[in-house]
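Note that this complex is displayed minus one protein chain, with the remaining chains in position.
Chain lettering (A and B) follows the sequence in which the chains are written, and residue indices restart at 1 in each chain.
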Amino acid sequence: MLTFTIRRLVLAVPTLLFISLVIFMLLEFAPGDPMAQVPLTVPPEVKEKMREALGLGQPIHIRFWKWIVQFFWIEPQVLIDYYFGTSFSEGKLRVISWQTRSPVMDIVVQRIPQTLWVVGTAYVVAIIIALPIGIYSAYRQYSWFDQLGTFVSMVGFSVPPFFSGVLVIVIFSVQLGWFPSIYDTTLVVDSWDSFVKQLQQMIMPVMVLALQITAQLSRFMRASMLDNLNQDYVRTARAKGLSEYVVVMVHVLRNSMIPVVTVIALGIPAIFGGAIITEQVFKVNGIGQLLIGAIQANDLPMVQTLTFIFAVLIVLFNLIADVLYGILDPRIRYD
Amino acid sequence: MTELSKTQTTLNQPEPTKPPRSQWLDVWDQFKTHKGAMMGGILFILIVAGVYLGPFIWDIDATQIDIRSRNQGPSWAHPFGTDQLGRDLLARMMAGGATSVSVGITAMLLALFLGSFIGVLAGFFKRLDGPLMRLTDLFLALPLLPLLLVMMLLFREPLNAAFGLEQGIFILIVSAIGITSWMPTARIVRGDVLALKEREFVLAARSIGTTNSKLITRHILPNVLSPIMVSATLGIATAIITESALSFLGLGFPPDFPTWGRLLFDGVDYLQQYPERVIWPGLAISLTVLSVNYLGDGLRDALDPRIRGR
Partner (left out) sequence: MKVKALLLGAIASTAMAPMAMAERGSDGNVNIIYWQAPSILNPFLSGGTKDGDASAIILEPLARYNQDGELVPFLTTEIPTVSNGGVSEDLTQITWKIAPGIKWSDGSAFTSADVKFTADYCMHPEGGCAQLTKFDGVQSVETPDDMTVVVTFDKPTPFPYGPFVGGESPILQKAQFENCMGAKAPECTAENFGPIGTGPFVVTEFKPNDVITYAANENYRDPNKPAFATVTFKGGGDATAAGRAVMETGEFDYAWNLQLAPEVIAQMQEGGKGTPIAGFGPLVERIMLNQTNPSPDLPEGERSTAKHPHPFLQDPAVYKAMSLAIDRPLLVEIGYGQAGAVTCNWVPAPAAVNSTTFSCDTQDIAGANKLLDDAGIVDTNGDGVREKDGVPLKVVYQTSTNAVRQDFQALIKEWWSQIGIETELRNINASVFFGGDPGSPDTFQKFYADVEMYANTFNGTDPQSYLGNGICDKAPRPETQWQGENISRFCNEEFDALHAELTQTADADKRAEIARRLNDIMVENGGMIPLVHRGRLSAHANTLGGVVLNVWDSEMWNIADWHRKTGS
């Protein structure tokens, strides 16, 4: 397993470079213009000058190379400088966003806390709720609990966040006035009061997101449990006189985790990627909102950097999932 | 699997008294006893009939504007009310449903097919695992919106020329949704296949000389059916909602084609004044997804010989 992990990690480097090239070409090829949001009152000659100032006049391969150097060589230096107070990166040009003319990574670092707070919490909440629901629904298939769980999760999944988000805002912010409708990203949690405030503003986005994730996870958990509950080894385990709890929670659960692990592993990069629509609805200015804003403004360095970070996370977590398969089911061998 | 179930049947009945029944008859018998599946199936047929045959009975045109009767609540003339331009909402729901249901199901089938195919191949053949999974990583990493913009740029005109405006965009949207949503299915199916192919029954089948293709279709695929079914039900909902996101970004159907997703999106602003505008499309999407879900549940149970025997 260790050699497998190392081999995969080494292979990840060319994979990621290739992915970054594909993303770059895709963005290059997509129609769009960083000047699209500049008002029509600015004449085309001026827009052309502004484009040149952004470095758009240079050929594609030079811009790609520049990005590679900036991202893989200069940005790590900035990080080292930040931690050790050195000055390797001084005077070197970092990845600069076209919208803000400031380093992309600074903005990303600024946005990550919001996304982790909201989307991360939603994920944790969803996993905590979804797994028991999935397990119990499968164990008592077609009981009223299972039927209710199915109904709620399917309805929850089929209602898009642009609707459920606005619905909870209208109910809890406008009608009842319990929670703020706009997330305050300047809030600093340093006391009990501010913590309560943070909780209040998080409840609605977390609720909306967790509903979606719970629905998805609990369905996979249930289906996978159902597959395993009728297997021969379960009968054997029961025949051995193991308690029902041990049979279900140890033997069946462990064998049912593979699809669930896959779904969770696919979901973790999405936490960092943020939930675009939910963030937009609740004005949680996290990574998702940053990405959609950058795409709309055709801020290519920003989009490129963000998608590349997601790509790294995707490759990494899919690798972790593969390793976990081997632990959950030792029969799975990669080498 | 079928061998297995046949042996079981033979064991239970020492002397065959009836002629052997076809496998599909057994499946149908089991399916019939599943109440949820029957209800889901009936509901699904009703929805499909409603959106495709409904317009023959309720023959108001979905794009016909009657500005004098705009923003009306439900009445006999307009059972679902009218929208801000006085268009009949019932007619729009039917027209929208025809688009949404066909986009949802076609895109789901496409994603499912791609996902299962790649997942099974990657899980089963060790040599394909690496390249195919890296391809999956690539697709997972691609930003959706620029990808769609590029697809629109490249294929819209040729498809419109080849299939006409409506068909061309339909194909484009279905393939756009299909090729951007197969990856989770592929990862899930692969994970299950990796575990399955080490099971004893696969070894047994292999040892009696079963070819790979037989092994996959008869032994592997039936056993990964349940995650595929879950992906299918979730996939329909995702496809219908993605389509609405596409239209509101200006990448979907032309603005005069209603779809459920867009009706829902347009209605959200009027949530407080005219709640029925969001209730109808929201309900329609939920019911479709629910019915497909129960249908999938029943189908899965019916296809599982271990349950069928009971």
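Things to note:
Just so it is clear, a contact is a pair of C-beta atoms (placed from the backbone, for glycine too) under 8 Å apart; a residue touches a chain by one contact, two chains touch by 3 or more.
Treat the numbers as computed from the prediction; the structure is a model and nothing was measured.
From the options A:17, A:46 or A:327, the residue with contact to the unseen chain in the full assembly is A:46.
Looking at A:99, A:115, A:304 or A:318, the residue that reaches the missing chain in the full complex is A:99. In the full complex, subunit A makes contact with the omitted chain through residues 31-33, 35-54, 93, 96-97, 99-103, 106-107, 110-111, 166, 169, 173-174, 177, 180-182, 185-186, 280-281, 283, 285, 289-290, 293, 295-298.
On the side of subunit B, touch with the chain left out of the figure occurs at residues 63-65, 67, 71, 84-85, 87, 149, 153, 157, 161, 165, 248-251, 254-256, 266, 268-270, 272-273.
Throughout what follows, only the chains that are shown with their structure count from here on.
Between subunit A and subunit B the centroid-to-centroid distance comes to 24 Å (mean Cα coordinates, whole Å).
Listing the residues of subunit A that touch subunit B in their complex gives 11, 15, 18-19, 22-23, 26-27, 29-32, 142, 147, 150-151, 154-155, 157-160, 162-163, 166-167, 170, 174, 215-216, 219-220, 223-224, 226-227, 230, 255, 258-259, 261-263, 265-266, 269, 277, 291-292, 295, 303, 307-308, 310-311, 314-315, 318, 321, 325, 329, 331-334. Subunit B meets subunit A in the complex at residues 36, 126, 130, 133-134, 136-138, 140-143, 145-147, 149-150, 153, 183-184, 187-188, 191-192, 194-195, 198-199, 223, 226-227, 229-230, 233-234, 237, 240-241, 244-245, 261, 264-265, 268, 271-272, 278, 282, 285-286, 288-290, 293-294, 297, 300, 304, 306-307.
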